[in-house]
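Missing here: one protein chain of the complex. Every other protein chain is in place.
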Amino acid sequence: MDIGYYPGCSLTGTAKEYDQSIRRVFSELGINLVELDDWSCCGATSAHATNHLLSVALPARNLSLAKKQGLKEIFIPCAACYNRFVVAKYEMEKNPGLKKRVEEMIEEKADTDIGIVNMVEMFQRIDKELILAKRQKELKGFKVAAYYGCLLVRPNSITQFDDAEMPTSMEEIIKLTGAEPVDWNFKVECCGASHSITNMNVVLTLSKRIIDDAAENGAEAIIVACPMCHSNLDMRQRNISKQDSQHKNMPILYLSELIGLSLGLDKESLGLGLHFTDTEPVLSRFSTAIVAKE
Amino acid sequence: MSDSSFEPKIVAFVCNWCTYTGADLAGTSRMKYQSNVRMIRLPCTGRIDPMFIIKAFESGADGVLVSGCHPGDCHYTAGNYHARRRWILFRQLLKFVGIDESRVFFSWVSASEGKKWVDVINEVTDTVRSKGPFTNYQKLNKEFTING
Amino acid sequence: MMRIGVFVCHCGENIGKTVDCPTVAKEAIKLPNVVYSIDYKYMCSDPGQNMIKQAIAEHKLNAVVVASCSPHMHEKTFRKACAQAGLNPYMCEIANVREHCSWVHDNVEEATKKAVDLIRMTVERIKFNFPLSEIKVPITKKALVIGGGISGIQAALDIAGAGFKVILVEKEPSIGGHMSQLSETFPTLDCSQCILTPRMVEAYQHPNIKLYTYSEVDNVDGFIGNFKVTIRKKARSVKENLCTGCGLCVQKCPIKKAPSEFDEGLANRPAIYVPFPQAVPNIPVIDRTVCTFFKTGKCQMCKKVCGRDAIDFEQKDELITEDVGAIIVATGYKLYKIDKKSKDAAVKGYGEYGYGKYKDVIDGLQFERIASASGPTAGEILRPSDKKQPKKVVFIQCVGSRDPSKGFEYCSKICCMYTAKHAMLYKHKVHDGEAYVFYMDIRAGGKGYDEFVRRAIEEDHVKYIRGRVSRVYEKKGKYIVKGEDTISGVPVEIEADMVVLATAIVAQPEAAKLAQTLGIPYDKYGFYAEVHPKLRPVESSSGGIFLAGACQSPRDIPESVAMASAAASKALVLFGNEMLEREPIVAKVNENTCVGCFYCKKVCAYNAIELKEIKDKKGNLVKVVASVNTGLCQGCGTCNATCPSKSIELIGFNDEQIFYQIKAL
Amino acid sequence: MEEYIISLEDLKKLADNLIKEGTDLFLPSPDNSRFVRLKKADELKLAPEARPSDISAKQAAFPKCDPVLFYKRDKSTVELKDAEPSANQVLFGLKPCDAAAFGIMNKVFNWDYKDNFFNKRLENTLVIGLACTYSDDYCFCTSVGLSPVSETGSDIFLVRLSDAQFAARAVTDKGIQFVKKYSQLFAKGDSSKSKPALESIKGPARKFDSKKVKDWLDKNFETDFFNPVGDTCLGCGQCAFVCPTCHCFDIVDEDYSYSEGRRMKNWDACQFSLFTLHASGHNPRDNQAKRYRQRVNHKFKYYIDRFKEILCTGCGRCSRGCPVTIDIGSIVTKIGNLT
Partner (left out) sequence: MADIISIARGVFENKKADILIGYTKATSEGRTRPVIVRSADEVQNLVLNSSCLNNLATYLTRKENKGKKVAIVAKGCDIKSIVQLIAESQIKRENVYIIGVKCNGVKRSFEGEDSKKIAEKCLNCNVRTPHLADETVDMSDEGLTGKDEKAELIEKLDSMSAEERFAFWEEQFEKCIKCYACRQACPLCYCERCIADKSMPRWVESSPTKRGNFAWNIVRAFHLSGRCIGCNECERVCPAGIPLSLLNRKMVMVAKSEFGYESGMSADAPTLIGTYDLKDKEEFIK
């Protein structure tokens, strides 16, 4: 199976390990990611707050590229990018006038018939049996909290993905690895990402609450499908520890990393060494050695 | 067809209880739609004879719309089910004799779906307009006429 | 010769603004057979109607076309006017130039052209109208009431009180409905059962009311005045004529732990049970899904202890047919169960509130049972998980209601009031307790309603917070209710001991099925549709079928009772006549050309086609043809479209009328 | 009589000239089902050995539907417009049994009322007959006063000499004028050329005496004779519609649109049950046997009584095409043997 792939800027920088693990995992699962040639910014950083037309035009340009390159669908692992794309597509479909202005701006025909697939959906469409068959290691007893954040599920009428308040789809994927998703309360709670630069304290408070609730409900790690979520939860723990000496580190894993582990891929290639919060304390019990299946 | 001034002639056969009332609702709600459709009120879609459609084309219609109650909602219990079966057969027959079956539209519009009625009318009108005049049938109509 | 008059109504500005009425009238006079045409500001007004009457006399009109609003609006008016002028009312037809023309088009030229077209088509059609007279049908003066809640009981009592027989069908083992579950009722706080039970007993004992409990309506044939109803009396497994209601079987049943429907799962009941002590009739029913005998073939304890040998394990569903003239539908509502995702994709559940996960997150009806003196806690406010008195209770309104994104768009109407009542009852019983209510708006329209809510706030100090709740989660034995106070603009977190959700009122799950059995329309939520929202609120569009209570939309008790009496009076209006007059829109067979293939009979939903033998002078059978029973025919015309030789035609919508209407396109 | 020789090639040239002049050329369709307009001259084919086409050539003068007049009306006025019969036409390669039919029909169309439509069409029609070498069990031209070589009704009569050559006789003035007009295509010939070809044509086997048939019909109106035919006759109008001499028609006024209409003259057939149905509901010919009796009587008695002609050319179409193979030839033969 071939599918278009739009990494976005995060996956080439702070979320390198996300990109790395995705490429590893999908090649293992026999899926060919065709990286969109000449892709450009999605507008998630500032365009959507400053210039509405630009915020639609930026994804639109990439959609047109996809069309030209013969892609029917693009897989967008970054939840922020994903969100920009679905919103832009939705707005152009609803508003022909806007679409026209976008076309003038990008000097291309804007195409809205390209499918947009997020990380969780990507795993949903792979045959469960295939993942189970390829599974080298059952991550039994590994208690994790699935954290969705905001961008995957909201606005729900546009993303049309899962339940905005009580999503459950990531848990279903996690179960395939043998890990046990815990029932917890803050899976869509705000992590404060938008205040990262301006008001760090808000971020720390909010992130801490999320991590604490996961821990209280027995999670050993939090699973995410968004580089924003990841950087906030992962990177902030050092600062949280400074404010709260009782804080216990909680590794934050990408969904792709978790799947990678169960597929028996080595931690190095999944980028697990690139995290701020050390993953080894919890992951050490899952050796990288591949055990032959019975 | 590129005749830009072409305004299609469309006839709609509708049931009294659902679609006609739905169209009333569109009016009461002051929704706007294109003015090409002339509606003929029947008690039930079960009353709609395929001959009506042929006659409409003979009378110069460029498109025909047939609309009634949603399945299960028929005021007369099952008229729309019988009608649906007739349409399945008749559509295929029209298609086979080369009468462009895409000029014949079918819809379920309930008494509360004023908006749907508007959408259906506009879509039907736009579609028929883009198809242009039904020249095939008009050719037949012209044979042995005062100017023919 | 046809002499047709065309009357074009301006409807004030309504038509006149977009349709050039004087031009239309001028165009109309050019049509063949039109001998008179005129436009006027309000055709339906007295002067307007008089114009028509005068023109009929002066111009010897024998047909009248009125270009005006929808025939659904004023066809009757204009036909009556014609009749007063001596013209057969069926020689009057309406061209709908308002709803289908002036109101939906902006362009005057286009709308005017369309109005002329519609008139031309109607003029062509009316040339093939002929005078008709109403059909008279006898009426069965007996009513069927479906649903034995307060609405059904009220309707049944009203009709029975007027001296007519009533069949009351209830699907549960007892009548009483949701009202029997309630503790007190707003805004008076009088005991629900105290006011309901006497009515239940009255209905049970009324000589004119025949009660079928644990029964459902399987099928309905016929039409207004003449329905034939099939009632399925479900197997109760207890012989009603033998049972004395002593209750010994209930006591002795070894199964004790089936969740009680009546107590909303907060208490248990045996396999053989009476739903509640005041049940009517006080006759137990065996729940075959939990009964040991039905599961394993052993036990029969109830049979052993019954002194009357009333237990009948063999009992089967019984089908009973009844002839009735009117039907009142009073099937009530259900509460939206938010723990399970609805099949309806529009409703996505409210899993974030933890209903079903946390025992102390309950819905409104469960709170009613807790607050009820006859409930599982005997009226003491104790939370379900540990039977402790909750000191802080949060009530959340609009769970599923007024929520287009996740729930239903409509307002469930009664929640504002019953939540105020709940909070008040709680405060009355737990004096040191705190009650919080999250609300969107308070809708307390009704006699004494707003005063009631004010009392809850001002006298009972219930804390109202305007905002929605995003999440309820458990933390250290408390339920953290996270929400927003939109008035002060801050996030709120309340550590509650119990949470009560005012979940949406939804239609009964089988509502659509029953509607299809009855042939009445319903909206997308499954609520039954009234024929006119303002002027005919208790009538369905099917003649002789009336609506009462929450099956039509969320209703409180006084409204339900009022609707029930209104529906009953509609039935009584019907019963006040000896014969029913029906529109003569029925099918008619051309016996000369009918060849007796009986495809008409096959498609007729009303069994209106009968076989008729045609004999020659000597009495020899020539052929068998179709014949229409005009009492049964409802005038759908499906036979007309099906008949290959067009030997059966629908009067009023006959082939010629439609043919020439099409031709005038 | 003048006789000429013309090659098939020259006949094609002739056809080409005619088409270019705007004359409509008709000849049997490739499947021999009916007469169709010839579009390309080199498709011209003359087949004396072919059976008579399924549908006769009568539509040249008497089309299946023919507008009589058109009208346009509004509330108070009616505008009328006469229909004009069409342009010049040439019928190519008609069998003698087809060619003779026009003359027979001509009598009824000019009996009291002169049917302008028929006359005008016939006037504008040139008939090129062709000696026929076909015969089968259903042919009986020789029993009704014709033969495979009779020239009745033809303006020009062709006899095939070889695959590529035909003798052409100018039978009527119209034929002579025509040959003159295209004289460069017609070479002078004489009857010695066509004589052997004509003599070799045998004609159909069926023979009956039409006088005896009429004698019997004169005396036997009330009869059971036609009952077996009535048993199986389906009452379709096929026999009349394919017949070269059947000329019954129905006049209908049709509103073909809201304000316009036409008066049409359409073929009708005495075998239809509605043919004699009175408005009262009474039908004097209430079964197929009576209807078939009418058909035979009209052809072999009434028409002779009135016009001294048999209303039949013995082409056999009606029998060959009859869905239930009712064979008029064998029926009249049987009648002939009854006396």
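The first chain written gets the first letter, and so on, giving A, B, C and D; residue counts start at 1 in each chain.
As a convention for this text, a contact is a pair of C-beta atoms (placed from the backbone, for glycine too) under 8 Å apart; a residue touches a chain by one contact, two chains touch by 3 or more.
These numbers come from a predicted model, not from an experiment.
Asker: For the chain that does not appear here, which of the shown chains does it touch in the whole complex?
Answerer: Hidden chain contacts in the full assembly come out as B, C, D.
Asker: Please identify which residue in D:D136, D:D190 or D:D218 touches the non-displayed chain.
Answerer: D:D136
Asker: Mind listing the chain C residues that contact the chain we can't see here?
Answerer: Counting over the whole complex, chain C touches the hidden chain at residues 592-599, 602-603, 621, 623-624, 642, 644-647, 655-656, 659-660.
Asker: Which residue numbers on chain D touch the omitted chain?
Answerer: Counting only chain D, the missing chain is touched by 31, 33-34, 54-55, 64-65, 136-138, 228, 231-232, 234-238, 240-242, 250, 252, 254, 256, 264, 266-267, 269, 272, 274, 287, 319, 321, 323-327, 329-330.
Asker: Even though one chain is hidden, which residues of chain B still touch it in the full complex?
Answerer: 50-51, 54-55, 58, 71-72, 78, 81-82, 84-101, 105-108, 120, 123, 136-137, 139-141, 143-144
The rule is short, and it goes like this: only the chains that are shown with their structure count from here on.
Asker: Have a look at A-C versus C-D and report the one with more C-beta pairs in contact.
Answerer: Of C-D and A-C, it is A-C that has more C-beta pairs in contact.
Asker: How many angstrom between the C-alpha centroids of chain C and chain A?
Answerer: Computed value for the inter-centroid distance: 48 Å.
Asker: Can you compute the centre-to-centre distance for chain B and chain D, using the mean CA position of each chain? Integer Å is fine.
Answerer: 46
Asker: Which integer distance in Å separates the CA centroid of chain B from that of chain C?
Answerer: Centre-to-centre distance between chain B and chain C: 31 Å.
Asker: Counting only residues that touch at least two other chains, what does the list for chain A look like?
Answerer: Chain A, residues with two or more chain partners: not present.
Asker: Of all residues in chain D, which are in touch with two or more distinct other chains?
Answerer: Within chain D, residues 257-258 contact more than one other chain.
Asker: Can you give me every chain pair that touches, using the contact definition above?
Answerer: Every pair of chains meeting the touch criterion: A-C, B-C, B-D, C-D.
Asker: For the complex, which residues does chain C have touching chain A?
Answerer: Of all residues in chain C, those touching chain A are 348-352, 357, 405-406, 470-471, 473, 475, 480.
Asker: Where on chain C is chain D touching in the complex?
Answerer: So the residues of chain C in touch with chain D come to 30-34, 120, 124, 592, 663-665.
Asker: How about chain B: which of its residues touch chain D in the complex?
Answerer: Listed in rising order, the residues of chain B that touch chain D are 59-60, 141, 144-146.
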